[in-house]
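A single protein chain has been omitted; all remaining protein chains appear in their positions.
Should a chain be cited, it is by its letter among A, B and C, assigned in written order, with residues numbered from 1 in that chain.
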Amino acid sequence: VNLQTLIGFRSRPKDDAERAAQQTLSLCRSLLSERGEFSGLRLAKECLARWQSLQGEELVRFLDLLAAKLSPDPEKSAEAANAYRLDPSPVNLARLIAVVEPLRQELFRRLNAAPGGTKALVSMRRYILTQLDAHPLWAPIVADLEHLLTSWLNRGFLSLQRIDWRTPAVVLEKLIQYEAVHEIQGWRDLRRRLEADRRCYAFFHQALGDDPIIFVEVALTRGMSGKVQPLLNADSPVLDIGAANCAMFYSITNCQEGLRGIPFGNFLIKQVVEDLGNELQQIRTFATVSPVPGFCAWLRSVARTAKGDAGQRLTDLTLRLAEPGWPEDGKKSELLKQELEPLCAHYLSSVRQGQEPLDPVARFHLRNGARLERVNWLGDTSPVGLQRSAGMMVNYVYRSADVERNHELYMKEYHVAVSKQIAGLAKKSLPEREEAQAKTPRRSA
Amino acid sequence: VNLQTLIGFRSRPKDDAERAAQQTLSLCRSLLSERGEFSGLRLAKECLARWQSLQGEELVRFLDLLAAKLSPDPEKSAEAANAYRLDPSPVNLARLIAVVEPLRQELFRRLNAAPGGTKALVSMRRYILTQLDAHPLWAPIVADLEHLLTSWLNRGFLSLQRIDWRTPAVVLEKLIQYEAVHEIQGWRDLRRRLEADRRCYAFFHQALGDDPIIFVEVALTRGMSGKVQPLLNADSPVLDIGAANCAMFYSITNCQEGLRGIPFGNFLIKQVVEDLGNELQQIRTFATVSPVPGFCAWLRSVARTAKGDAGQRLTDLTLRLAEPGWPEDGKKSELLKQELEPLCAHYLSSVRQGQEPLDPVARFHLRNGARLERVNWLGDTSPVGLQRSAGMMVNYVYRSADVERNHELYMKEYHVAVSKQIAGLAKKSLPEREEAQAKTPRRSA
Amino acid sequence: VNLQTLIGFRSRPKDDAERAAQQTLSLCRSLLSERGEFSGLRLAKECLARWQSLQGEELVRFLDLLAAKLSPDPEKSAEAANAYRLDPSPVNLARLIAVVEPLRQELFRRLNAAPGGTKALVSMRRYILTQLDAHPLWAPIVADLEHLLTSWLNRGFLSLQRIDWRTPAVVLEKLIQYEAVHEIQGWRDLRRRLEADRRCYAFFHQALGDDPIIFVEVALTRGMSGKVQPLLNADSPVLDIGAANCAMFYSITNCQEGLRGIPFGNFLIKQVVEDLGNELQQIRTFATVSPVPGFCAWLRSVARTAKGDAGQRLTDLTLRLAEPGWPEDGKKSELLKQELEPLCAHYLSSVRQGQEPLDPVARFHLRNGARLERVNWLGDTSPVGLQRSAGMMVNYVYRSADVERNHELYMKEYHVAVSKQIAGLAKKSLPEREEAQAKTPRRSA
Partner (left out) sequence: VNLQTLIGFRSRPKDDAERAAQQTLSLCRSLLSERGEFSGLRLAKECLARWQSLQGEELVRFLDLLAAKLSPDPEKSAEAANAYRLDPSPVNLARLIAVVEPLRQELFRRLNAAPGGTKALVSMRRYILTQLDAHPLWAPIVADLEHLLTSWLNRGFLSLQRIDWRTPAVVLEKLIQYEAVHEIQGWRDLRRRLEADRRCYAFFHQALGDDPIIFVEVALTRGMSGKVQPLLNADSPVLDIGAANCAMFYSITNCQEGLRGIPFGNFLIKQVVEDLGNELQQIRTFATVSPVPGFCAWLRSVARTAKGDAGQRLTDLTLRLAEPGWPEDGKKSELLKQELEPLCAHYLSSVRQGQEPLDPVARFHLRNGARLERVNWLGDTSPVGLQRSAGMMVNYVYRSADVERNHELYMKEYHVAVSKQIAGLAKKSLPEREEAQAKTPRRSA
């Protein structure tokens, strides 16, 4: 199945849905065929409204058409590319670029001119992403939208805004709605997260209005926090920020499903580190309180596959973790800690998927240039926290002086920056002890 | 000479300028090679600063490199296009698009993320445009910038702002600096143009800050103005806008040379017509007071080429126009008017370049859907006005009910919408009388 | 006991509290004795801080001193007044005014210059008002503050702002906190009250920042609402405002206890009527949905004092109202309605306290120029509504054309403007029927 097949397949309208889809495509073609700059916004508004009115099968058919009919012409593309190969002149280049760019992109640009256009396009991409498994031929639509949205929501066009209790309610309710890492339990919880010892920043884009793109929540603390529950406690006392020396990034949330795959988090964290550093001279440490979402799953998988004594011990560990109540049992907890902290350090610093760390959160922060700093036992005692990472949380530190170098080493050779504590812990982990042992005999032989 | 030749030609650095250019390109490659989303803005800032520091020959060499080295690879392009021809699958399409898009575009997107990036890119394009005749191989750079800027400055991302005496001085001084149609003679002149019986609107984009993209000046008048000097008189009394019934667009200025070729005027006029219509119910007529910049040049050219009696009479006309003082001589002026008004109506409605009107101002407004309404004798008695159009000004009317249809007829068959008065005048013009005569005998034969 | 006694009484400091009070007064005198305009704000800030730090008995003693020591000198006042009587010259007038103005007023003006000064003074007045019964000699302090605050919070200095879901949360949470008429049940309830078919406006003063002075809540409805519960239902559907023709004022709340006695409500209602009338041409009726807070209390009191048959019937009524569940019993409710609606109309239009209506809400709206329009049976079925007014609500209508005249007639002769319906109802009420009967026999005699 390819795009051309689709074209053939859709050549004759068969039913009402097909007719609605064809009519919408026809309107899109009008918008494209006009020299749009002279037609004003009427057609763009109409076209957008028509698209948004499509329901169920109508929409499916229309997206099929959009994927098939507005892709570049294969023959002309080949012709233009071959001409450019023979003579790479500016004229041939211009022609090649023009022929290869899908008409969809121009269509989306013209739709975007209508009021609410950007929002509508983001929302379309969200819908298509949810249907992509069932409709793989829509991939080019997703790609075209991603291409344009990446360009339009370029860092240079975003504005960073501080969110606090003076922010309009229409924005605040979106934080409550979007927060994905540590759910906000209503307005009282939100208010605590915006008190004087907290900071919240979001990226906005003019065309998305009050709807944030991404936001980060920061707690100003005395000493680096290892536990997240105290930070989330709505009744906790407000710290005098004069006494704070750490900025703990405890939640970062991408708000727009329709922008999935377009990265904003890295820019946001770095900007906030810079701004907070300028504003509050007393803050020396910028670090996250992060989950280790893949730890337990990894542990179970190695327990299954490991052999001999090691396999036995790992399986034993997973069984102990499955017993309810261990976190409250000081002795059990301590014994688990002895084994799990080293395993966690090992997991984060050495276990890979391809060349990058297996853990997605680790991947994100390490790629950004952060350093894996500390494992915190019982850092997140929520059910999810216990289930995903045996309650462990970790800190990644963003040190301005090192971020560049860490990032470059990571990009070049996937080097993972870790603190001495983490390095020491990892060495004590079962896999690394085994490996060390495995090497030793050979040497002694 | 083609882009590949250039690549070969520049393969070995020869001197200091070449070295500086190569180093800058190398920095650009770093910015590109990094997975930019994770490198923050440092590299973008550095790269931008380096580029902006290039002087004279260094800049020339760098732009040569930029044109040559960051264009798509001809071989790979052909290969990808041929693969897409054989199998137009989403994957092949994605690959083709990726290969054909010049790396320059991604470079510009990443540069744009730096503070001041958009301004810098607009300024670069302005520079390159001025040098394009001498450096035709830079055309792809211009094209890439145009492509991106058109997308970034999409109508949906522009904000329309009213300019008045409450506007910050930093913006107002730019109007004084940019106004190209009827120069603003200092602050006192500007203040009159922003009084209660005037309107001024501009498009702004967040990334360009206080620097307007385009602005239009409107006078609210009683009756349609045919003469521009009274509108420009800084000492004229301010009209009570309750008494006004016309909105006269007497000046529209594109501010940014670096955005040449990207159309904004059409959107601006239509938006202002709509907004003013909503705000001031008493305004019934929206019209321009426009110059006819190509009239005299055209007249001289037909006078040179026309034969017989007609040629004689046209030559005679041009001679009389060359005599100084005729505008003040009532009788001479009246005689000229009898002949020139019809010729002007004919010139605007029937004289073509290709299929579109020869006159550039006519082309712009007619394409937008306006109607050519009236010729105004001695509408612009400035030296330039006399020289370009024998002092005539015309009105183009934007009637909401007709704009769409006019525009469509124009786009479809280059139909020029004119008032009865204009149609009547044109028929009396020498060329149309001759043509009519030429036809008559044949019929009678 | 008079102010002078107080002065004598406090002549020797006796204990710590007295000492703190004396020291604070001394600081006040410094602030006064300096030619304050040249001392900057240091002293004002210090004085304010000292005052605010006073606790319990310290504060009581200080307010005693403030009442006694900074009042005008009786001897000098008499002397200046007698001089002015003998020779009412500008100089003698100026002297009299200067001598009679309490130094407290100048003290408050200078304190007000400090950041947060106005807020602090409003807060002081609130405190003193709560203590006035126990400390009647503090009345002059209250009066001086009222005099200044009335002048400072003059209508000309207030700004009217619309409150909606774009308003900062810091303001919205104050609405939740202050709303006194129909309590706001959290953010969800508030959000419904700020939807598209609602309006909320508040007066703000720059010196009070985000803290509103007074706010009014309005529902845009189709037809005049007689029942308040539907308006308060957070789940009610949002009306398309194009279909609305009435603006129902269902709640008006004075926010600042410290401003008690300073009227803002009248200005607010009239401004909102004017603004809404301009904004929404389709709104023809501006009316309140108001409680009748004094009705049941009045009914019980006349039942106690009325004699004979009437007394019996009124007592019977009060007993039937005391039975729980009557509102749900259609028959009982209908029988009560027949008697109570006329009584309510009578109560509001004819029962007086002095010359003005006894009911405080009636007093407020009738004085403003509104007309008593309609009694609504079971308009407020909340426990409080049933208890205060047997569940009845009334509408007062603000008709721009009549407001002036109604107001003037009210001010001149305490004329109460009522609709025909109300006038008819009142005539059917027991007291008016009795009165009519009482007159008839005499006539017939």
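The criterion applied here is as follows: contacts are C-beta pairs under 8 Å (C-beta built on N, C-alpha and C of every residue); 3 or more make two chains touch, one makes a residue touch a chain.
All figures in this text were calculated on a predicted structure; none of them were measured in a lab.
Taking every chain of the complex into account, the absent chain touches B, C. Of the listed positions B:A134, B:A169 or B:A401, the one in contact with the omitted chain in the full complex is B:A169. When the omitted chain is restored, the residue from C:Y84, C:W187, C:F215 or C:Y250 that touches it is C:Y84.
The residue touching the chain not shown here, chosen from C:D16, C:E101 or C:D240, is C:E101. The residue touching the chain not shown here, chosen from C:S26, C:Q52 or C:S151, is C:S151.
Where chain B meets the omitted chain, the residues involved are 165-170, 172-173, 186-187, 191, 210. The chain not shown here touches chain C at positions 2-4, 34-35, 37-42, 67, 71-72, 74-75, 77-78, 80-82, 84-85, 87-90, 93-94, 96-97, 100-102, 109, 112-115, 117-118, 136-137, 139-140, 143, 147-148, 150-152, 154-157, 159, 206-207, 263, 266-267, 270, 367-369, 403-404, 407, 411.
We adopt the following convention: only the chains that are shown with their structure count from here on.
Of all residue numbers that take part in the contact between chain A and chain B, over half occur on both sides, making this a same-residue interface. Chain centre most remote from that of chain B: C (centre = mean of CA atoms). Across the assembly, chain B contributes no residue in contact with two or more other chains.
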